[in-house]
Structure formats: structure tokens, C-alpha cells
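Attaching a single structure in C-alpha cells format; questions to follow.
In this view, the complex is presented without one of its protein chains, the others remaining in place.
After this line comes subunit A, so read on.
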Amino acid sequence: MIRAGSRLWSRGAAARALATSAGRLGLPEAPEPSPHVDATTQAEKPPLVISSAPVLRGCHLAIPSHRTAVQAWVESLRHYDDRHVGLADLHPDVFAVMPRVDILHTVAVWQRNYKRISYAKVKTRAEVRGGGKKPWAQKGSGRARHGSIRSPLWRGGGIIHGPRGPTSYYYMLPMKVRVLGLKVALTAKLMQDNLHVVDGLDMPTFDPQYLADLAQYRRWGQSVLIVDVNKMPENITKAAASLKTITLVPALGLNVYSLLKYETLVLTLDTLAFLEEKLLWHDSRYTALYPFHLPYSDFP
């Protein structure tokens, strides 16, 4: 209850902040929230401007009979308010899987650690310079008995169980776990209203301010990750190059860590088809006889 309440509060605050900034920029203001905050007024009801030729994208791959497709609005970047260009059907086995947050944790931790090589190394008593000679005789001096001046007891002596040499933290998670991680991340983005589908990345201008204002007006969030399979048009590349919080990424570079780091995800229709095909293939493939990069005749 407290969490739901905090979400409503934060949305209200964002809406109020957004209204003032939009007014400053001369754009038409988003609906002003009433002073009395409750669930009905907070539910956003933007004017539904549906074009006469809506872009309808059906799911190309077969959906199991016991499940139905989940849907998302198709938007466009051509105009700052082009939010209802069409409707896209998304495959439930990619965009509506069980929300396994523990798998997201596993995959994110793996992404952080598998590349890690720790270069820390300290010297043991054998490697520290000196310390071969017995400092003083065993008996008679009145001092404690010692065999070398570089023993771990001594100041400047060797370290016993310190980090030894470059250590690799490399390990591989099973392929299907990594694939499931991507599916869970996409599901979480869709279910929490952070996924936006765009028909293409065509922009009317290469002005970075246009892109930033568009993201702000449409309440996309603090950071946006835009994914495309094809070569991205010049306008958006130039616009996003100077923006810090909006990033362009090719579809092959999509990963769980980036999906969780960026608040909003924007996919194109081609990316949807690509992701669905690649991620669903693992559900019904044979196990590998030999590495997948070698040719197989019975599956791609």
C-alpha cells in the first residue's frame, strides 16, 4: 500500500513539474492535475488522436492456444504528440513471461562479473626483498625468536593470504538462462509501462532538444534506450549523440543490465520481430551437438 501510494505521489510531482516546464517551452501543456490527489485524477487520459490508417502489427510467430498476445501502442517520432499511430501485438512468451526477478539478478551480476579480472597481487614472505638471514641468534639476546625479517609478523613483511596474481571471475551462465533474463526484462518493461514501440526512427529534425522535449512531453522517464535492427537514420544519430540520457543501441547489443539501467525502452517494429524470432527459437530447439556457429542443416 505504501509503495503504491509513493508511486502515485511521485507521478503527481512529476506531472506538476512537467506542466511548468512544458509551459515554459511554449508546448501545449499536459492536463493540469487537480489539487485533490486520488487514483481517478492521476490516471492519465490524453486526447486519443488515432490516425485514419493505423499501423497494426500482428505477431508473426505462432502463439500457444492457451495464451493471447499482449498489446502496445505504436508511436511515432515524426511529431511530438504522435502517440497512437497504431497497435502492435506482442508475443506472450517474450513479453509476458513469469516476472522472475531473481533471474534478472543472476544475469545482471553475471554481466558485471564475467569480464572482471582483478589485477591485485601482493608479495608473500618469499617474494619480499631480503629476509634470508636470521636477524639475531636463537638464544641469548632476550628478544623474541625470529627466522627472517620478512615474516608476516614483521612490519614490511610478506602478506599471508592476500590476493595472488591476476584472478579471473569468468563464468558462463547457460544460454537459456541468459535468454530468459532478456525475456523477463522485456516483460518487466512492458508491464510497468516503460516500453514504447515506434514504427521507425525517422525524425523531422536533428535537433537534440526536439528529442529531449519529446521524451519529456510523453513522460518517458529520466533515461531512454532506443533500439533498432537496421541502420539508424542520420537525424536521430546526430540528436542522440549530444544527449547524455538518451542512447541508441543496435538490437544485438540489447542486454539485461542496460535494460535495467535505462528507465524507458523504445523499440522499433523491426526490432520486435527480430527479438521475438531470436528469443523464441531457444524454447523449441534441440540441444547443441557441436557449437552453434558451425552449420546445422536441420535448424538455422
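Quick note on the criterion: contacts are C-beta pairs under 8 Å (C-beta built on N, C-alpha and C of every residue); 3 or more make two chains touch, one makes a residue touch a chain; residues count from 1.
Simple rule for what comes next: contacts and distances are computed from a predicted model.
Asker: Can you pick, from "Septin", "AP complex subunit sigma", "Dynein light chain roadblock" or "Large ribosomal subunit protein uL15m", the UniProt protein name of the chain not displayed?
Answerer: Result for the unshown chain: "Large ribosomal subunit protein uL15m".
Asker: Using the touch definition up top, pick the residue from A:101, A:120 or A:175 that touches the left-out chain.
Answerer: Spelled out, the listed residue whose C-beta touches the missing chain is A:101.
Asker: Consider the whole complex, including the chain that is not shown, and state which of A:69, A:122, A:260 or A:280 touches that chain.
Answerer: For the chain that is not drawn, the touching residue is A:260.
Asker: If the missing chain were put back, which residues of subunit A would it touch?
Answerer: These residues of subunit A touch the chain that is not shown: 3-4, 6-7, 96-102, 104-106, 108-109, 185, 187-188, 191-194, 257, 260-261, 263, 286-287, 289-290, 294-298.
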